[in-house]
Structure formats: structure tokens, C-alpha cells
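Missing here is one protein chain; the remaining ones are kept as they sit in the complex.
Note that the chains are named A, B and C in the order they appear, and that numbering of residues resets to 1 at the start of each chain.
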Amino acid sequence: MTLAVLLPLLMAAVCALLARPLGRRTGYLAALGFAPALLLAVPLAGNSVGVGGTPLVQVTNWVPELGLEFAFRGDGFSLLFAVLIGVIGALATLYSVAYLSERERFGRFYPFLLLFGGSMLGLVLSDNMIALFAFWEMTSVTSFLLIGLWHTRSEARDGAIKAFLVSALGGLGLLAAVALLSIAGDSTSLSGLDLDAVRASPLFVPALLLTLLAAFTKSAQLPFHLWLPTAMEAPTPVSAFLHSATMVKAGVVLVAKFGLIFGTSALWGGVIVPLGLATMFWGSWRALKQTDLKALLAYSTVSQLGLLMALYGLADAEGRFAATAHLLNHAAFKAALFFVVGIIDHEMGTRETFRLSGLRRKLPLTFAVALLATLSMAGLPPLGGFISKELFYEAMLHAGPGFIAVAVIGSALTLAYCARLIGIFFGDFQAPEDDGGQLLKPQIHEAGPGLLLPPALLAGAALLFGLLPASAEWLTRRAGAALDFAGHGGHLYLWHGVTPALLLTLLTWGLAALLVWQAARVYFLQVHLELPISSNRIYRGVLDGLNTLASRVIAGTQGLALPDQLRITLAAAGVMGGYAVWRAPQVFQPLEPLPLSTLPIAVLLVAGALGVLLSRNRLTAVILTGLTGFGSAAAFLTMRAPDLALTQLLIEAITVILFLLVFRYLPGFRSLPRSRVRRVIDVGLAGAAGIGTTLLILASLRFLSPPISPYYLENAYKGGGGKNVVNVILVDFRGFDTLGEIMVVGMVALAVGSLVRLGRRGQARSETDTVPGTPDLQTLDLQQRRS
Amino acid sequence: MSPRRAAKRAVKAVADRPQPGDLLINDPILKTISRAAFALVMLFALLLLWRGHNAPGGGFIAGLMTVGALILHRIANGDSALRLDPVKFIPWGLALSLTTGLVPYLLGRSFLKSDYGYITTALTGEFEWATALLFDLGVYLVVVGAGLSLAYALIEVEPTELVEGDR
Amino acid sequence: MNPEVGEVITSALPLAPILTPLGLGLLLLLPLRRGWRVGLALASALLTLIFALLLMNATLGGVLVSELGGWKAPFGIVMAADRLGSFMSALAALCGVFTVWLMAAQPDPVRERHHSFALTSFLFAGVQLSFLTGDLFNLFVAFEVMLVASYALAVLGSTREQLREGFRYIVMNLSASALLVVACGLAYGTLGTLNFAHLAQRSAALGPNTTVTAVGVLLLIVFAAKGALFPLGFWLPGTYPAVPHATGAFFAAVLTKVGLYALIRVFTTVFGQDPQLPDTLLLVLGAVTMLYGALGALSQREWRRILSFTVVGSVGYLAFGLGLDSPDALRGSLAYLAVSVVVTLAMFLIAAVAERASGMRLVRARGFIEFLPLLAACFLLCALTVAGLPPSAGFVAKYALIRAGLEGGTVLAGIATASALISSFITLYALLRVWSSFFWGRHPQGEPVRRVRWPERLPAYLASALVVALAVFAGPLLGYARATADELGSNGYYILGVMGEGPLNLPARPKGDDVQEPEDGP
Partner (left out) sequence: METLFAVLIGLLVAAGVFLLLSRTIIRVVLGLAFIAYGVNLAILTVAGLRQESPPLLTLEGPYVDPLPQALVLTAIVIGFGTTALLLTVALRAYQVAGHDDVAAFGDNLARDPDAPDGQHADPEHLSPDMPEAEDADETDIQMAELERLRRITR
């Protein structure tokens, strides 16, 4: 199993490397990548795994710390699915060899396809929930690449992004759900979860809802179905692969597997079944409206997925049995139909229904294949689709009359769009023309075997499932043990007597006949009946909203001028620091008699500070700043720090000189006006900072532990050979600080040198600046000044 | 052109051609006084450096004092008393300080492990030497170099220069 | 090797990654030819990396302490390397190698003449010192060395954008530095010491103490500002795109992480006694910052501006992880830290190639998947890593964080987790748009596609390969992170490693006359 997952991934690398010399033949190599998946049919066929036997388990560790391992568990259901993926993957790959044009980038197409196939295999086989999530998202990523393969078309780009975003949204849900489950159930493996603990946990409902979000987005349920039709921008073989058995079925797999955990809750079925049926109805209604055959199939997929969801959502043995049977049928007929549409597109140059008619004369073989597949999709005997549709009705009979009604209407619509699909083969043949009346293809002939064989095989399977229901049942039963319906006694029959389900089928046919008969009216109705909201609009609205929000938020913060940003920063720091100060108990020192000597210092400091605030003259300002500096030098002296006083004094002198040097070029020491609000804020912030500092200092004067400094006093002379302890600390005890400090000073000198010398006209315009793109500062300056 | 030569030329250029807005006070009395004061201050600075280990002073203070003296000299006389580009002091000073630390480190002892001792010569009497003094000398050099090159760089700024034609 | 030599080496090792760039950086100030300079800088970066890796290996056995000047902790400054410090040191050294490489590959004669190589080397030294120092005030000095080097590099070249953003950068960081000095002073005033281990010992002896907590919160503000947490980090998104590619890559990958490292160090090792208040603050800041970074990335249209905002977002994630304050969360944060450093580096290197190839800073060149398919693959991989999607290492780390957040159980933790999920979605959207408008689409006729030489491209590819390697070896990475988190969780480990066993004897305050004439001269 590990090999089955790994080989496509490895083969992807091989294909990427060999694509250039091999050209389109890379496809044969790629098809080989699916071989191990096909080999999984061997254990599946053996009774040991399929029906109640112990599942195959293979574990490869990845991150044991998190319980993240590649634990592949081959039970009946996952193996069945893996084989399905292998079959359709291989067929799609072979089909694409004939389908793709010579100019296609094979070096990208096949690797992407293989990566996708490998991820999907990993997804269905994973027992470890985190690995399952990993593969889940990898299918999103690779399908993004596949949908966007023809990236020069904007529709392809948008479709790809839409598909990715929608499924990533669900992915987030799944991630959270997996985390919640692993917390509640104390295991990261699906089979190892403590189900009782999970069900008793308060995390149960959130996990359930998040899982559903994931399943609904991936499987295109309302209202997340929007990505699936636009995903049709992918090449047709990709669509056939993604939308028949793989990508979209991931959500179904999730519901099937997790249904064993969540199924006991009424919420589970209560959400899934109505939503699934609604999706079924809406998908088929929309499918009936489409003129593009591929879009029609896309909506039909939405509809069929709704049906599958609803069945699995019932979370009982009957529903699971029916769903699994239909899963097989759907995979067969849907892939076949996509292939058929691909053939039509390939041979006729268009897939618009109104340009096509009477194709059965020109493409008889294609017609035969299409007919079989369509009949199966329509749920008509004697094909597989009919049998599973019957089971669907049987299951819905227990759900309630409202559900039955929706199911019948949905099925009737399905029949109707199947009729439209097959309609293009009937009538008189007309060579398709484009809008200007030009023929799209001069020569029209039947497709070659490379294109025909894959759909023919699948259509044959659909026929087999119908004529020989035991074959389908045999396959369905494989999943019985894994999905907990082994005990279900139902069987697949073409004819199982006159049952309520049969009556419903007859009703469906009648309704469908009406719909086909009144096709033009129905279409007219559809065109004019538009809902005011659609999920596409919501999607666009959300993205637009996000963009607007983003630019507003950034403009309102990052776009502010420096003082405003400082205000925000200081306010935030003030709130945090204020809280800290408030929590620290205040210790107010008893007022000691102040030594008179400190009074001049206080005067000096205060005068300097206030003076600078008020001064309007640059010389005064600098002198007053210097005054404050001298004040603090004097303060250092009273604090018994002669070195500091000297240093401060000298630094002050030099700083004043530097300031004066710079002031020669500055336009005076003006104070630009602040708005009234800003002034109030500034005074508040300054006051808060001052008071906060004062309080913080007072609060910290607690000397909780004795300082370590006596050591320095004792050892300065003994160990450092100096009597100026401060200096000994600087050059010896804490010499490394000093080294860092002189580095700082040195670097400042280098930086100032370069600042002064660089940037003159014609100098130092390096690469980054010659790159255009930044809009001119000037305009912005003006804009800001105006406001 | 290397930055050194550029700087040197710039220093000369400023000295040769006094420019408007330059801090050049060409007063002969001031010149004389400043020379005398300069010599005194320099001596005092060296003393501070020397005594720093035992009395207030040390590399920083001495360096700053030297910087002050040299800037005053430059302002008063219009040319630098140093014939060297002060930027050069920085790497040498840093290297000196680093080396005093590095030598014991490379010898397998702690980085910056200091050592001191006494040498008695007939001339000076007991004479204390300390590797910390070398470290402090490095500090002194860096401070002098950095302070001077800061000031000189700012003196050099062209007053009306706009970097790019913003206005 | 005899044990004494081994001992000398282990005690010397924590200094080696600091002194190498420092010493060789000094040599870079000499007027050398470019070839020599490049060689020297590269050798210095590589040597630093080797020392850092050796150190990382050595710290597996315990805390390595290097006493400077031969003075024992807490009296002298010590370099103390535990798993966390040496791990960060190795990451930074790794980024350093790439930075120097790209600097060498993109000649910039003007800046080089003004010592860009030497300044970069000093920057490395400052960063290494920040990671390895065991002293609070020395941490301030280390920050200053690092920051002044970064100020110098930020304005080196004096372009309009550099000066404007550089001024903002310097003003904001200087304000934060002032606060850091105050916090150091307060820490000394209340606890009487500056050594991390000694501070930790004393604060543990005191038990939960509000004054100590207040000092802790001050440090939190400082480091949050240095780490660019919203709303304290307005300086970041404008500054990083304004500098040359190589420098910008290092700034983005490492500098904010220094602030985060300091947060981890201070709040796990030192001030862990009263965690509730800092945790709450970190959770709030983290939750807001993640969203802010994601929205910022969405709002921008230039390569490195988008990426700068993703850096902000990643810082938010880390703060979130720290604020959860559980061993699992710390483990996740450490793993995320490593991933974030490497992927940010890779992203900025990719942006460098992209900007050079398209000749513009805007992300709208279109169609480059046809010209640079490998770069596209690297970008996609890194984008997935940044957004935290499988199969990347970012996913593993993010999962660890999300799980820890959900396990936290409090409402605030829940909100922060939701914010983490939403912001990763928005980030994904922003990066997908980059992909769609740079790599996809039809390249307009006539617009040039410049050839980017291989020495410039190779770092981007190699860094992306490292991102892959992180994903493949996510198991060992998480294992290392767990061991580190355990080590940090029992802070006695660090204290014991630095302070040794036995009580600390403080001498009485000397009277002065007893040392007047020492009998025991040397």
C-alpha cells in the first residue's frame, strides 16, 4: 500500500525529468505509476481482507512526536476505493496520451496528475487522521495545479484559485476537527480513537461540524458547490479523473469513514441528509440549464454527490450499502461520460449543445458508449445506475415524505438532463460552426482507439453492473466490514418486485417525460428564474471584502505617518506597561529631608526639559538640551558617580557640537502644529509615560535580593588590578559589554560616513532602486499634506 | 577612489576653501589660545587614560576629551590636527581591544582574561602594567576615531544638497 | 584528547560563533580587493556555521558555559549555550551563509566600498551574541550591536526609501531600546543581579512576585517591539523591502526571531513564576498580529512587501505558541521558529530572483512558470510552508500549534486558534495571488525577461531544498524541539548549568580600608 501511494509520487519526478525526450509517450510511463494501486485488487479479492478479515496495515513514521505517521490501513472500503482510483487514473492517463495536443507541457501535466493520484490514494488509505488531512490538502494543491494547467486563460486561473480556496477553507475545518478528535479520543489514528470518550467529550459537536465543513467543501455540497463547475477549465482527462472517482469523492469518503464516529448523533444525519438532497436537486436543476456539455456533467456531478452524501449521511447499514453501490456506478458512468465529452470536443471542436446534433451518424461507437453511460446515470434499466437508484429510494422511504419528494424531483431532473445530453446524438447531422458561420472542423471522423477504449471499458462496467448485479454486489460487499454494513441483508437486483421504490421510479419517469416534453418551457423558465443571491456572488463578495478590509486596515495603520504610529505603539505599550505597574504594589518612600545640593540639579533638569518644549529657537533648544545633560551630569555627581559625571559632561559637549553642525542645514526649530485631538493624546501619552516611569521606579525600589556588587568591590583590586571599580567592571568584569559598545560606536561612525558620502546625485543607486515599481513619493506627499 | 583618500581629500578641500556655512572661525587669537589649550587638553586626556584604572577616567573619558579638543582645534584652525583619517582608528582600536581578549582565548584561557603585574624600573619606580590598559587603549582609539569621524563627516555635509530631486 | 583540552574546548565553544564574524569582520574593514573580501566573508560565515553546529552538537550533553574574563557567573558575563541558544545560533549562521553568498553574487560596488560586508559580519556577530549571552544587560548590548549594524545596513546607500523607512525603523527601535535599558536597571534594582540563571534562581526563590512580574512585562513589551508584534511593529514592513536583497533576506529571516528568542528565554528561563499576565498579553498580541500580517500580505502588490507581512504573521504565530505556555505549545513554537526562519530566507531569495528576472518589484510580470519552472516549484513549496499546508514542514509545525491551542481549552486560546486558522487562509490567498499573477498568465510581448545568473539563483533553490529537508526530517526536528522544550520547562537545568551547584557566597560590603593595601598581590 505504501508503494501504491509512493510510486505515483516517485513516478511524477521521473516523468518531470523524462518528459522532454519522451514527449507524449510520457503518458505510458505515468500510467505505470498506477500499477501498484491496481495490484491492491489482489488482497481485496481475497476474502481475508474484504469481508470481515483483518485489514492490511502498513506504518511509516514521519513525526512520532505528534503521532503523525503514514499509517495505511487497507480494509475493504479503502482498498476498493484505491483500486477505483487506480483504474480510472490509469485510464485517464492513457486517454490523455491520445487526447492532448503535441504542444502540451507533458513535463507538467503527467507529474501533476500522478501527484494528484498519489495524494488521493494516500487519502483513502490513511488511517492516521493527520496524514489523512495531509493527503486531503495535497489533493487540493495538486488539483489547483491541474485546473490551472492552461494558465494563460484567466478562467483557468480563477477556477483553480476558487477550487483551492474553497477546499482550503474546508481543510482548515478538517485540521481543527482532527486536532479536536485526537484530543478527545486520545489517539491520532481513526481506528485507535476512544469512541466513547469522543462521544462524551464537549468537543464532539465542534469536531462534527468542522468535519462536515470539510466534507461539504470538498464534495461540492451546497453552498460550496461553486468551485466544481469552474474547475472544468482543466483538460478533460483531468476532469474525468477528478470528478468521477477522486477529488470530489474525498468528502464522501470522509463522511463515510467519520460517519462511524459521528453517526450516533442525530445532528450528523440531520445536517447531511437535507443538505445532500438539496444539493442533488439544485445540481440537477442547474445541469438541465447548461449548454456546455462539460458544465452539464459538472452540475450532474454536484447532483450525484448530493445523493451519495445523503445516503452516507443516513449512517445506517442500508444507506451505506446503497451509497457504496452507487459510488461504484457513478465512478463508472461519470468517467465514461467525461471521456465521451472529451471525444466530442476533440472531434467536433465544440461541446456546446446547440451546435451539435445527429452525431450518431458520424460517431457511432462514441454514441454506443455514451448511450450506455447516460442510461446508467439516468437510472434506467438494465444498467447499474438503475439498481442503485432503487436502493436510494428504498433508503429515502424511511427518511420522510419531504425527502422522498425532493429525491423524486431530483431524479426526474436527472433523467431530463440525461435526455438533453444524449439528444445531441439524435436528429439530423449538422457540421458545427462557430458564431461567424465558419466550420469548426473540416473533417469529422470517429475517434481512434486511444480515445474510445477507456470510456468503452467503463461503459462496459456500467452494463455489467446492471446485467449481472452480483458483480456489483460482490464488490460492494468488500466494503461491508469496514463501513459496518456487513450484516445488512440487502441485495442488488434488477427486479425486486413491485415495491414502493418501483412506484417512485415510475413516478420519476413520468415526471421526466413531462420535463422532456416541455423542455423549451422549462428552459425558458430556468433562464428567467434567477436567484438574487448565488454562492459565486458570495464568494466574490467575500474576497472583495477581504481585499477592501486588508487595504483599509493597512492604510489605517501602516499608512499612518510616523508620529501617529508612535502614538499607537506607545499607547499599546502604555496599556501593557500600565497594567504591569498597576499590578505592582506601590511603595511610597517616606519623604526624606532633601539635601540642598540636589535642588539646583532639579532646577537644571526641569528647566532644560520645559525650556526645550517651549523653545522656538534651535540654538536655545540645543543649549537647553545641553543644560539638561549637564544637569544629569551633576546628578551623577551627587549619586557618587564621578566617571559618569565626566562622561556625561563630555558627551554632552560633543553632542551639542554635533547638533549644531547638523542644525546649520535644518530649517529652524519650528514646532509644526498638531491637531487638537493629537495634542490632547500627546499630552496624555507623555503624562502617562512620565507618571508610569515614576511609579515604576518607586515600585521597584524594593531590593528584593541583595545586589552582587560587593564582589566587585572586593575583587577589583585583587583580581582586576585597579582601584576605580567602575573602570575595572568596564574593562574587566564586564569587558565584553564594552567591546560591544565600542563596536556600536565604531559602526555608527562607519554608517555616518557612508550616509554623508552616499546618496548624492548620481551615486549609489543600486539594483533595488533602479527597479521601477514604487510609485513616486512626491504624489503621496502631496496627498498627505492636503489631508 | 578609496574611501580613505576621498575622506582625506574632502578634509583638505574643506580646509583650503572655507565655504559658507562652515564652522570656520578664522581668528588669530583664538588660534593661539586653542593651540595651547589643545596641547593641555590632550595631555590631560592621556593622563586620564593612564590613570583610569585607579582613578576616575579611562578610555571613554579620555577619548571623548580628545575628541572635544580635536574638534575645537578643527573649528578654530580650520584643519585637522591629525594628519590621519580618523576612521582608521576605529578598526585598529577594535582590533586592539579584541586582541587583548583573543590572546588568552587562543591560549586556552577565558576570553578577555586580564592580567596585570608590576615592573620596577629605576626611572619610574614601581610601574603597574595591566592588559586591561591595552583594552582601554583600544576603547580610547575607537572613541577618538568614531567621535572625530562623526564630527568631520557632519562638517563635510553639503548644506544645500538634496539627494534626489524631490522638490 | 585529554580531558583538560576537551574542557577548554567546550568552554571556548560558545564564544566561537560570536568571535568569528567579529574578528573576521574587522579584517573586512581593510582595503581589500573584492575577491578577497568575498572569500573572507564567505569563510567567516561558513566558519560560524561550523562552530554553531559543533556547539549545537555539544549542547546535547548539557549547558555550555564560557566565562568571559575568567569571572564566574553571575559576576562576570557568561556565554551560556543550551539547546535553544545553540539551535538559534545555528539557524542564524545558516542564514548568514546564504546572505553572504547572495551579496557576493550581486555585486554592489558603492555599498561594498562603504563596508557592507563588514557591517553584515558585525550584524552576524550581534545576532550570535544575542542568542548565546547569558546576561540581561549583555543582551541589551548584543541587541544594540545587532541593531546598529542593521540601522547602518538599512540606510546604507541613502536612497529615498531607505532613509524614510530607516528613520522610522531607528526611531521605533531606539524607543524600545530605552525601555530595555530601564528594564535591565529595574531587574538589577529589584533582584540585584543581571545573569539570567541567577535572576531565575532569585525569582524562583521569591516565588510569584508582582514587582518581578512588572519587570517581566516591561521586557515583554520590549521584545514584542523588537519582534514586530502588532501594534508595536510598524517599522518592519517598510524597512525590509527597502534594503538590498541579501541584507533584506537576513533581516527578514532572523532579526524578528531574535526578539522572539528573547521572549522565550526570558519567560521560560527567568520570569516563569507568574505566567498568567504575560501569557494573556502574548496570546492577544499573537492573535492580532497573525491576522494583521495576513491582511497586510493581501494588501500589498510588491514581492518583498508581501513577504514582509508574512514575516509579521509568522511572528504572531510564535507569540501565540508562547502565550499558550504549555510544553506542547512550546515544542510547536520552536519547530515553527525553525521552519519560519528557513522558509522566510527561501522566500526572500526567491523574491530576489523574481525581481531580478522580471526587472520590477511588483508581482505582475506574468507567465514566469514558463521561464523559471524550478523557481515556480520552489515558490509553491514555500508558499505552502508559509500558509501551513501539507506536505510542508510548515504544516507539521502549524498543526502542533493548533493542537496545543485547542488543548489549551480557554476561551482566549480558542479565539487565538481561530485567528491562526483564518490568518493562514488569508495568507494562502495572498500567496496564491502572487503565484497567479507572477508565474501564471501570458507574459506580455516585448517586456523583457532578464537572465539571472546561476550564482544568484542557486541560493534560492538551495534554501528551498532546505525547506524540503525540514519537511522530510520533521520527525527529528520535532524531537529536538521537544527536548528543547523539556529543557526549558525545567529551568533548574539552565540554572544548574550556569551557576553550578552549591550556594553562592556574596562577600560583605567592604569597608574600603581592608583592600587599601592588598597583601596578596599577583
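Quick note on the criterion: a contact is a pair of C-beta atoms (placed from the backbone, for glycine too) under 8 Å apart; a residue touches a chain by one contact, two chains touch by 3 or more.
Worth saying up front: this structure is predicted, and the values here are computed from it rather than measured.
Put simply, the missing chain touches A, B, C once the whole complex is considered.
The chain omitted from view is touched by exactly one of C:L186, C:A200, C:L232 or C:A253, namely C:L186. When the whole complex is considered, the residue among C:T20, C:T120, C:S158 or C:S392 that touches the unshown chain is C:S158. Looking at chain B, the residues touching the absent chain are 54-56, 60, 143, 146, 150, 153-154, 157, 161-164, 166-167.
What chain C contributes to its contact with the hidden chain is residues 137, 140-141, 144, 148, 151-152, 155, 158, 160, 163-164, 166-168, 170-171, 174-175, 177-178, 181-182, 184-186, 188-190, 194, 237-238, 299-301, 305, 362-364, 366, 433-434, 436-437, 441-442, 509-513, 515-516.
We take it that only the chains that are shown with their structure count from here on.
Rounded to whole angstrom, the centroid-to-centroid distance between chain A and chain C, based on C-alpha atoms, equals 28 Å.
For chain B, residues that reach two or more other chains under the stated contact definition are 3, 90-91, 94, 98, 101, 111-112, 114, 116, 163-164, 166. Residues of chain A in contact with at least two other chains: 721, 732, 735-736, 743, 748, 750, 753, 755, 757, 759, 777. Listed in rising order, the residues of chain A touching chain C in the complex are 61-66, 68, 108, 130, 133-138, 140-141, 144-145, 148, 151-152, 154, 157, 160-161, 164-165, 168-169, 171-172, 175-176, 179-180, 182-183, 203, 543, 546-547, 549-551, 553-555, 557-558, 560, 562, 565-566, 568-570, 572-573, 576-577, 579-581, 583-585, 693, 696-697, 699-708, 710-719, 721, 732-737, 740-741, 743-744, 747-748, 750-751, 753-755, 757-759, 763-769, 771-774, 777. Put simply, chain A touches chain B in their complex at residues 642-643, 646-647, 650-651, 653-654, 657-658, 660-662, 664-665, 720-724, 727-728, 730-732, 735-736, 738-739, 742-743, 745-746, 748-750, 752-753, 755-757, 759-761, 777-778, 781.
If you check the complex, the residues on chain B that touch chain C are 2-4, 90-91, 94-95, 98, 101-102, 105, 108-118, 163-164, 166.
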